[in-house]
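Every protein chain of the complex appears in place save one, which is left out.
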Amino acid sequence: MEATFWILSIITVLGALFAVTLRNLVHCVLSLILFFLGIAGHYFLLRADFLGAVQILIYIGAVAVLMLFAIMLTRHVTGDEGAREVLGGKWWTGMGTAIIIAGLLWAVIRKDQLANVLPTGGVQTSVVAIGKALVADWVVPFEAMAVLLTAALIGAVVIALEEIIRRR
Amino acid sequence: MDHSEYLQQLAWQQWLIPFFPLVAAAIQSLLKRPARKPSAALTIVAMGLSCILALRAFFATLGSGEHHEVERAIFNFTWFKFGTTSLELGFILDPLTAGMAAMVAFVGFWIFVNATGYMADDENFTRFFCFLSLFAASMLGLVISNNLLLLFMCWELVGLCSYLLIGFWYFKPSAAAAMKKAFITTRIGDVGFLLGIVMLYWKTGTLNLYTHDALHPGALEQASALVLRNGWWGLSAASTIAFLVFIGAMGKSAQFPLHVWLPDAMEGPTPVSALIHAATMVAAGVFMVGRMYPLFIAEPGSWVPDFVMWIGCITAVFSATIAVAQFDIKRVLAYSTCSQLGYMVMALGAGSLVAGQFHLLTHAFFKALLFLGSGCVIIGTHHEQDMRKMGGLRKYMPITFVCYVIGMLALSGFPLTAGFFSKDEILLATFHRNKWAWGLGTFAAFLTAFYMTRQIFMVFFGQWRGGDDDHGHGHEHHEPHEVPWNMWLPIAVLSVFALFMGWLGTPWFGGNLFHHYLAPEEVASEHSDMVLWLSVGVGLLGIILGWLIYGRKTMVHATDEDPLATALGGLFTFLNRKWYIDELYEATVFRFTATCAMFFRLVVDKLVVDGCLHLIAKVARGISQIFRWVGDEFFINGGFDAGCEGVELGGEELSKLQDGRVQNYFRVLSLGAAVLLLIYFFT
Partner (left out) sequence: MNIPLSDYLMLSAFLFAIGLCGALSRKNAIIVLIGIEIMFNAAILNLIVFWHYKYFAVPTAYMFAIFAIAIAAAESAVGLALVIAVYRYYKSVDVDEMTSLKG
């Protein structure tokens, strides 16, 4: 089992890494998809099946596609921006901060006794149970989520739409 | 009440003697001009009252010499206190004061009467009498004073009055110059006087002369103690003080070399010359030495009395030689006064207070007589003062002539006149002290007789030369006339005294009355026949010589040469020009003072004082500049500006945080989160 973990981890990390470092935006998004796949795999490994499925559906199916659309809509007329400078001003601040955080967390995790816990067994949560929980215990967040999604939808449309109306 | 109590009471009342003239002066200063009759009346009445009071005091002191010790009544009072010390003033009634006060008041009274005639047609009549009253008040105050402070104040007041009266006709430039000269020259003497007073106060702790109090003795009562204390120039304190005080006397009594003001003082009206510059003020110096006499004779071996004597002797001879060659009637008398003052001082130096004082009193009478007589002559010849333009006046002014001759005889020391006795006393005292001084004194006596005879013959004998004028206004010139009664009465009265006063000082009639009266403790000089006959002889010799040169062949015209001038030639001019002393002073002292003043003006004032001022101003300005620069510009302005700039820059830099770039905000956020994590994990 450990091998699975390590392979998945490698895929995930590489995916994330390439997602932020590649020049070509489309390549970045593709790498992101790989990353999402890796994460989904991790979810399956952690016996959160439903979540893995949701991950694939939503993230890869919707978010990544959306990003591709956005890339396509925001391309410069003049051409591929890959030739230009990739990094923003004062990029080293960011890099430094990230490294600091990584280092911190690594140092802490390594030291912490709690971290050496091994997994416990248990009954796997079924989808039925999740569905039941959603409309029973978690109905309020569920409805709120619905409202949120509606708002986000309308909002996104409004933001992206205005320009067209103005043009007319 | 007994005698001493009576004297004490009179001593307390001494202040009334100068009081009346002072009140008269005060009232007159407020009168509207012209107010001749009230002004004259006020002055003469006041002086009359003073005279009566002074004579009363004088008679009260007459019996004092009986016990071979002088009786003194004093009255001291506090003027004002400050802290523990106080300033005191005091009056004294003793023979010296009483005699002097009586003389001043009496002679003054007659001079005032004469002045009403002399100043009859002057516009400033009231002012004149006001000043005269003030002078009388201050002179009398000086005489009755027992306190050096009061004496000095009156001394200065007397000097002031002299200044005002000499320059009475101030619109004449010569008068204006003379008044300044008098004041300044006497001032020089006053410096010494003041030093003496200060030293006396310092050494004795009091300014009162006599206190009759054993616990707080007066300054003169401490004379023997002062001999033991040290002064300057190797003298004791007593002699040093005496010397300094004598310098004041030298100024006031016109001794050589401070005599130069006295002849010029003749610019004033003749009554002024009579009163101030013959009888009283110039005698104040001699009187003051007499007052302080215990200090002079305290130290046996000091050179101060000899110094005094020689100064007097030199002055006597020096002035007499000049008097011989003068043509102004008043100038001759002025130099004569100077010479006689020299005699008095010489007597004091020789150790005889009695002789000096006696001569002072007799001289006052006959010199006042002579001056008033010359005043009558001047008025009678319609304001003519040059003797060459007079002559034969005995025909026109007989009364004046007689009185004047009496005065001249008294001055010359003609036997049995007052002057004879007093001058003889002086020569006797000097003879016993120093033969050379005596010899010079005798020579001066000879000259005195000579020049007075010369004057008599030039003025009263021969023919009237006043009519010869180059302008030929001869017949229009009025002939001289006799003066009115208010002018000849005083000189008649005074001539009586000039004749008979001497009897007070004769050794005949049972001992020298004056000696007993004034200073019975003084040892009388040993009588010497040689001195007596010699002084008689030289007096007669002078008169004869005068007659020979001036009497036998009188001057015919005003422009005739003086016979003596032809005889002596250049020497005559030298004497006429007063030995060129004035020119000498001009060339040395004045030039020196003027150079010093110029030096001080240019160097000290301009360079040093102005320079310092400018320097201080520059420094102040520089400092303020520095403050402006460093403080204001640099620190305050600069600081402020820098602060503002800092805020600006800071703001600029800080505003970069708000650059609108969201990614930057995010970066900061993450950094903050990292720091929080750090803190959370490691604390």
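We just call them A and B in the order they show up, numbering each chain from 1.
Assume a contact is a pair of C-beta atoms (placed from the backbone, for glycine too) under 8 Å apart; a residue touches a chain by one contact, two chains touch by 3 or more.
The structure presented is a predicted model; accordingly, all values stated were derived computationally and were not measured.
Against the chain not displayed here, chain A makes contact via residues 1-2, 5, 9, 12-13, 16-17, 19-21, 25, 28-29, 32, 35-36, 39, 42-43, 45-48, 50-51, 54-55, 58-59, 62-63, 66-67, 69-71, 73-74, 76, 81, 85-89, 91-95, 97-99, 101-102, 105-106, 109-110, 112, 114-123, 125, 129-130, 133-134, 137-138, 141, 145, 148-149, 152-153, 155-157, 159-160, 162-163. Chain B meets the missing chain through residues 655, 658-663, 666-667, 670.
One rule holds for everything that comes next: only the chains that are shown with their structure count from here on.
With centres set at the average Cα position, the gap from chain A to chain B is 128 Å. Taken in their complex, chain A has these residues touching chain B: 88-90, 93-94, 97-98, 100-101, 104-105, 107-108. Residues 661, 663-664, 667, 670-671, 673-674, 677-678, 681 of chain B touch chain A in their complex.
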